[in-house]
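For this depiction, one protein chain was excluded, whereas all remaining protein chains were kept in their positions.
Should a chain be cited, it is by its letter among A and B, assigned in written order, with residues numbered from 1 in that chain.
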Amino acid sequence: MTEPQNASPLLHIDGLRIDLPLDGAPRTVVHRADVTIPEGRAVALVGESGSGKSLTARCVMGLLPGSARIHGDVRFAGESVPGMNAERLRAFRAAEVAMVFQDPRAHINPARSIGDFLIEGLTTARRVPSGEAVKKVTGILREVGIPDADRRMRQRPHELSGGLLQRVMIAAALAVEPRLLLADEPTTALDVTTQEEVMAIIGEAREARGLALLFITHDLELAAAVSDRVVVMYAGSTVEELPAARLRAHAAHPYTRALLASRPSVFDEAAELRSIPGRPLSGFEAPEGCAFSDRCTHVQDVCRSERPQPSPHGDAFAACHFPYVLASEETADHA
Amino acid sequence: MSLRFLSVRLGMLVLTVLVSSLAIYGAMFLTPGDPATLLVGGSRNPDPAVLAQIRSDYHLDDPFLAGYWHWLSNFLQGDFGQSLVYRDSVTGLIGDRAGDTVALVAYAAVLVLAGGMLIGTVAALRGGRTEALATTLTAGAMAVPTFVMAVLLIWLFAVRLPWFPVYGSGEGFTDTLAHLTLPAVALALSWIGYVAQVTRTAVRGELRSEHVETARSRGVPERVVIRRHVLHNASGAMFAVSGVGIAGLIATAAVAEQAFGTGGLGALMIEAASKQDMAVVQAVSLIFVIVFVVINTGVDLISAAVDPRIAAQKGAIR
Partner (left out) sequence: MTTMPAALSTRPRAKRRTGRIDPLTLVAGGVVALFVLLALLGPLLAPHDPNAVDPLNVNAGPSGAHWLGTDDTGRDLLSRLIAGARATLAAPAAVIAVSTALGTLLALTAAWFGGWLDRFVSGALDVVFGFPGLILAVLVAAVFGAGLTAPIVALSIAYLPLITRVVRSAAIKERHLPYVAALQLLGAPTARIWLRHLLPNLLPLVLVQATIGFGYALLDVAAISFLGLGSQPPDPEWGLMVANGAPSILAGQPQQSLYAGIAILVVVVAFNLLGTGLSRRLLGESA
């Protein structure tokens, strides 16, 4: 490779489209996803179920079923992920990315010991001797708040609580020293107090290692709290991207604003809660025009006929014909 | 596996054998005539002196439970009484034929285990047309009854294509193998289909499971994923269904033995039943029931020992 490493971001998803066969016929489940993660930064991908956020994340790891058709580009450190052959893909998964899944109870083999699960990534995919692997994961278990590592490693998954199992999964992901960590709703299956602990562990690990993170969630507030930038997906398309710090004040897409309004805020306790009318659409149900047009309060004729393309405003993007723009920002931009 | 599960299953085993033995002994008294005539071989007109001899030998005039206990304790000591039809001790008759049945069932069991698991696993792993073909063929194999399969095999592979001998059980290892091949295939085929279907479902379920996705996401080589996660996790279901299959082979061995004239305990029992030689039928059917129940219980216990969740589930149902 002749071009310098830092010329391309760590992860660059550009105009990703995914077609999957549903009931025999190919259907577009992701229409257009654009996500960029620079080395060491955290990006949250926010959306309701069916929005295509989990499919986008799986595409980054090459985990989509063989029947999926992928268009557009997914590049990791400049290298195309869909273009990798099986051998390269395996090496890529074994060393450069790792994923923390939503439900640790289902995603950790119930018939094998915790120790087996933890060292497997190192011993089978990286050919690390098992003694060395055990030493390494024992240290990481301490780091994620599991002190009695020796005992835990001998146990089976059904003997551990959900919170502990999720820590085990995080430890397993960290053990391979990836450059990018993908976390697919890692706290959804857990109770509230455990959720906070798990998020804290991910945050600390990221800081200590300079890990890049793609954090997938349906929780806008949580997304803003743990990441540098927030990407919002709706019905298979990314509709908005902006810095997390400016989410509440500067969100331009009506869907993002509606999501913010439907959630109790820690900033504004007096604000009235409003739910979004209608039901969320899946990618394959998206109509011709703007996918959100049926539920949008600002809808115009052009929204139903023409799909809006992402357009920049400041250092953010929104795919909307009539983005919400703060008066002060507009004057600032034109000044 | 909890001690409670173990004791409940073993208690069930003893109870089943006791109740079955009571039914097997008691069945004799359901005859409209004198039970002693069943022990002579019911169809003939027996000598009253012989009948009296039998009545005292079998304690038929004692209270029912005393007679039962006498019969059962003799059985447990390996004394199965005398067959007046065959003019031989029942123990001797059984000893002569047990080997044939063991060989037939063992042969069929190997076919069921190897064939069923292999077909099911390959079908699930290959998917697509291979899986569709295997599913159709195994469903077909399950639908054909053993005795119909037997005549079909005789016609195809002994008459049209004279590859295998048909009657008798053969001398020496290779000859025995040749004689037992068609009976074993006829006996095994529907169970191969059954084991293959259950195996395919189990392997397919594991292939789609989330923990397999996790293993793949970590770059674990596919060969290792299949071995350590898919087959390892499906092995419990495969083992359990194979146990059921082998127990089923024992229950239907009689049909294959009769159809191919290989001889054996099943054929002996049927021949004795048609001659109403009760002493033989009682002994052989109790042996079959004991083996059947012991295998079923053994499979349950081993399954529970390997996967403690099974004992918890089965305990909850009762």
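What we mean here is this: a contact is a pair of C-beta atoms (placed from the backbone, for glycine too) under 8 Å apart; a residue touches a chain by one contact, two chains touch by 3 or more.
Since the structure is predicted, the reported quantities are computational estimates derived from the model, not experimental observations.
Across the whole complex, the hidden chain's contacts among the shown chains comprise B.
Interface note for the absent chain: among B:L3, B:L30 or B:L161, the touching residue is B:L30.
Only one residue from B:V19, B:A52 or B:A114 touches the chain missing from this view: B:V19. Where chain B meets the missing chain, the touching residues are 12, 15-16, 19-20, 23-24, 27-28, 30-31, 38, 42-43, 143-148, 151-152, 154-155, 158-159, 166, 250-252, 254-255, 258-259, 269-270, 272-274, 276-278, 281-282, 285, 288-289, 292-293, 296, 318.
Rule of thumb we're sticking to: only the chains that are shown with their structure count from here on.
Separating the CA-averaged centres of chain A and chain B is a span of 55 Å. Of all residues in chain B, only 209-211, 213-221, 224, 228-229, 232-233, 236, 307, 309 touch chain A in the complex they form.
Residues 61, 63, 89-95, 98-99, 101, 103, 106-112, 120-121, 124-126, 158, 169, 172, 176 of chain A touch chain B in their complex.
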